[in-house]
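Written below as structure tokens is the structure these notes are about.
Apart from one protein chain that is not included, each protein chain of the complex appears where it belongs.
Our next item is subunit A:
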């Protein structure tokens, strides 16, 4: 019920105030109450879609059948409003592109006309190393068969829901190693989850109430919209970063966003960072980390640092983890929480392993209880304890991974440069942030989505448009290059060229 300003009594004389204001007030309230009680429940409005103008796509067969379902079931609201909005077919080009690429995947030999997947940040460069390790070690790693005897008891029964101590120890060692040994992680401050996705959601449940918000620098990983907003009721407030300073975060922008949000009555509970950033791939400098921590302390908010790409460095810059900064200076550790996972650095997204690392005992206690809903599967835990404890293998893997990433990145970026497409400066990640603004027909989101559509349906390559990542400048695209082999790069470049054949800029450059 909305607050109304009581009407001033219009009846003069005795009892004017009562007749004039209280009675109309009361009547108004009762009317509202009556309407509320007898109004049929309506489904909630859709969550804000990143694309204001939906792109015209050649085929929508998969999604159109689902929209028929909705016309049938929305009339009878028996399921939750949450479910209705979530079940709707994904309108974001991020998901549409992923679906299309998985339906018709490119294969150099068997399907050379398929869609090349550059929209999924998956690292396929070092599978040969992992496969070799598996073939040598897999058998006894899972069952603990050292002396020829299987021991399934250890993995079949209920395990601690926040992960076994062995895996936490192994994970702490691994995280420390990939961050250059500059930090030591304490296993007792870790909570393991089934992937980084539930790690982010769990932290949101712990740190914010429904209706609160997190500040997030743009452009950001499209999955955050799901992880943070789906079920928690927490909002994301974008803090826009621009290409003029290579999409670096500025405290002024943070401050502005904070104040503006507060004016609208929404409480900010924290900042959600990706470091290394996704989709840009740049790092937060040490000074920037100090500044963010100062800002957080001043505003009394939390900081969540998603460091899932920490082990995917290819540049020469040094990666500095939030944990490292906290170790060295006297900052309040209770407000910092780090998220990590093995999906990117070890290329094991299917195994579902994520980490929440926090210094706040209360958060850890709550998060531990929440892992009941998303624990790591026991055989996977056993397997990973084996793998992560093999120091020699990990060292070789990390070194080779970095070398191959560097190589691939250099080739890809050079290739794009040849098409007069420049990329933002980046040092990490499995992707590059490409500026194709010169190739779009109109400098707007509409133009960007038209180009995305052309690239997908004509060029048959799936890239992620900046609007899906909430980038404020149109024309930027995230291209993941780690799903490719070296031989595929010329194919990709050729397809881009073909897709934008009519654009004069491109022709002029080559």
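Assume a contact is a pair of C-beta atoms (placed from the backbone, for glycine too) under 8 Å apart; a residue touches a chain by one contact, two chains touch by 3 or more; residues count from 1.
In the analysis below, contacts and distances are computed from a predicted model.
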Candidate names "MICOS complex subunit MIC60", "Gtr1/RagA G protein conserved region-domain-containing protein", "Protein transport protein SEC23" or "1-aminocyclopropane-1-carboxylate synthase"; UniProt protein name, chain not shown: "1-aminocyclopropane-1-carboxylate synthase"
Which residue of A:378, A:394 or A:449 touches the chain not shown here: A:378
Contact partner of the left-out chain, one of A:32, A:256 or A:334: A:334
Hidden partner chain, touching residue among A:360, A:386 or A:462: A:360
Options A:25, A:84, A:182 or A:489, residue touching the unrepresented chain: A:84
Absent-chain interface as seen on subunit A, which is shown: 66, 69-70, 73, 76, 78-84, 86-87, 102, 122, 124, 127, 130-131, 134-135, 138-139, 142-143, 150-153, 155-159, 194-195, 197-198, 201, 205-210, 212, 226-227, 230-232, 269, 300, 332, 334-335, 343, 347-352, 360, 362-363, 366, 369-370, 372-380, 383
